[in-house]
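Some notes on the structure that comes next.
With one protein chain withheld, the remaining protein chains of the complex are depicted in position.
Labels run A and B following the written order; every chain starts at residue 1.
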Amino acid sequence: MKSKSPAWPTLSRIVAALIGGYLFTYAFTAALARLLPMDKVDALVVASLPSFLIYTLAILWAFACRNAWRAWAGMALALPLAAIGFWPQWREVLG
Amino acid sequence: MALIVALLLACGGMLGLCLGLERHYKQLWHRLPSPMLRRGLRGMGWVLLAASFAVSVQVWGWAMGPVAWFGLISLAGLSVAFLLPYSAR
Partner (left out) sequence: MKHKTLTQSMAWLHTWSGLIFGWLLFAIFLTGTLAVFDKEIDGWMRPEIPATSLSQSAAAQQALGYLARQHPEAKTWNIGLPGERSDTLTVSAGEQRRGGGTALDPRTGEPLAVRETAGGGFFFRFHFTLNLPRDLGIWTVGLAAMAMLVALISGIVIHKKFFKDFFTFRPAKGQRSWLDAHNATAVLVLPFHLMITYTGLVIFYLIYMPAAVDALFDGDRDNLGRALRGAPAEQQVRGERPTRSEAAELTALEPLLAEAERAMGPVSSLSIHNPGRSNARIEARPVLGNRIELTKGQSMLFDGVSGEVLRQPAVSRPSLLTQKVMAGLHFAQFGGYSMRWLYFVCGLASCAMLATGVVLFTVKRRRRHDGEGAVGALLYHIAERLNVAVVAGLMVACVAFLWANRLLPVELAQRGGWEVRVFFLVWLLSLGHAIIRPWRSAWREQLGLAAALCISLPALSLLGESLGDYLYLELTSVALGLLLAWPCWKLYQAPKERAPRRVGKQPVAQVN
């Protein structure tokens, strides 16, 4: 593998994939668990089982997309998803 | 034993699918197969794979049978792929 191109974009993608991807998956799973119209235990299981597929796709996307900025933009979707997943807790904290 | 039958059917099935591809037919018999022969071999291959599935379900039931079947056809496919070049010589 010739590495004539600078390393920063690649490093950025790696961080976006591993850490950003995990945070995205975490938020996605929480949001899904909260949105599923089932009792808590069922929602928990049904939301958590596909999480590894989501994480895998997020990692692949971080490397497939056009540039490192887009990778991070995708991972930033974690924020609205986290809001959906954790709104009762956030509402409590915000008073 | 039904397991051996399922395995042999899987091998037959994978062999049919393999020889139904031009390059492998040519590898074994050194001439090109006609399209009809290729389709026949592939069709036979699928039939034998289905038979293997049926036997697997008979041996292990509807839950474990498909699991075992995937394992059997994988290993059958590997055997065909690795033995073919040596039997072509």
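Throughout what follows, a contact is a pair of C-beta atoms (placed from the backbone, for glycine too) under 8 Å apart; a residue touches a chain by one contact, two chains touch by 3 or more.
Quick caveat: nothing in here was measured; it's all calculated off a predicted structure.
Considering the complete complex, the chain that is not shown touches A, B.
When the whole complex is considered, the residue among A:Val15, A:Leu44 or A:Leu77 that touches the unshown chain is A:Leu44. In the full complex, chain B makes contact with the omitted chain through residues 3, 14, 17-18, 21, 23-24, 59-60, 63-64, 67-68, 70-72, 74-75, 77-78, 80-82, 84-86.
On the side of chain A, the interface with the absent chain consists of residues 1-3, 5-6, 9-10, 25-34, 38, 40-49, 51-53, 55-56, 59-60, 63-64, 66-68, 85-86, 89, using the contact rule stated above.
Convention: only the chains that are shown with their structure count from here on.
For the pair chain A and chain B, the distance between mean C-alpha positions equals 42 Å.
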